[in-house]
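Take a look at subunit A:
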Amino acid sequence: MIPPAYFLILSGILLSLGVAGVLIRRNALVVFMSIELMLNATNLAFVTFARLLGSVQGQVVVFFVIVVAAVEVVVGLAIIVDIFRARETVSVDDVDLLRG
Partner candidate 1 sequence: MELVVFIIAAAAALAGGVGVIASAQPVRSALSLLLVLGSLAILYLLLAAEFIAVLQVIVYAGAIVVLFLFVIMLLHERSGEGRHEKLPRQRPVGLVLATAFLGVLAYAVFTARGGALFGASLFADVPPGFGSAQGVGRVLFSAYLLPFEVASVVLLVGIVAAVVLGRARPVA
Partner candidate 2 sequence: MLTALIFVPAAGAVLTLLLPRGRESTVRWTGMLSSATALVIATIVFVQFESGTAAVQFAERAAWIPALGITYHIGVDGISLPLVVLTAVMMPIALLSSWRSVTDRVREFTFSMLLLETALLGTFVSLDLILFFVFWEAVLIPMYLIIGLWGGPRRAYAAIKFILFTMTGSALMLVAIIFLYVHSGTVLPARTFDLMQLLDIRVGMPLQAWLFAAFALAFAIKVPVWPLHTWLPDAHVEAPTAGSVILAAVLLKMGTYGFLRVLLPLFPEATLRFAPVLVILAIVGIIYGGLVSWVQPDMKRLVAMSSVSHLGLVTLGAFALTVEGLQGSLVQMVNHGISTGGLFLLVGVLYDRTHSRQMDDYGGVAALMPQFAAVSLIVVVSSMALPSTNGFVGEFLVLLGAFRAQPAYAAVAVAGVILSAVYLLWMYQRVMQGPVAVKALALDPSGASGAGPVRMIDLSPRELLTFVPLIALIFAIGLYPSPLLSRTEASVRALVVRVDEARGHAETGFGLRASGFATPIHDSQFTIHEFRVTSHESRVTRGLR
């Protein structure tokens, strides 16, 4: 058997990778993918705990997370596309009109 900690560590690493992606990438799409990555890391944690506790709750939560994620993707992509239409760019650094 594999210690649960392994799974958790893995999820932790994935989460951190996602975080890093959000911080260092400029392409909105990639940034967004990184966020998806983070979500998946979360899911992994949930599933792990579910298994650990032998309660299905965790898996149910994951279900909802996936649903929400899907919605977020829709909304997010819509926004990104919309902005691209207007500015011909998907770099998050180029949306900096609002500041101060």
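With respect to how the candidates were assembled, all candidates are chains of the complex that A comes from, given by their letters.
One rule holds for everything that comes next: contacts are C-beta pairs under 8 Å (C-beta built on N, C-alpha and C of every residue); 3 or more make two chains touch, one makes a residue touch a chain; residues count from 1.
Quick caveat, the model's predicted, so the values are computed rather than measured.
Checking the candidates 1 or 2 against subunit A in this complex, the single touching one is 1. Only residues 1-10, 12-21, 23-30, 32-34, 36-37, 40, 43-44, 47-48, 50-54, 56-57, 59-60, 62-64, 66-71, 73-75, 77-82, 84-86, 89-91, 93-94 of subunit A touch candidate 1 when the two sit together in their complex.
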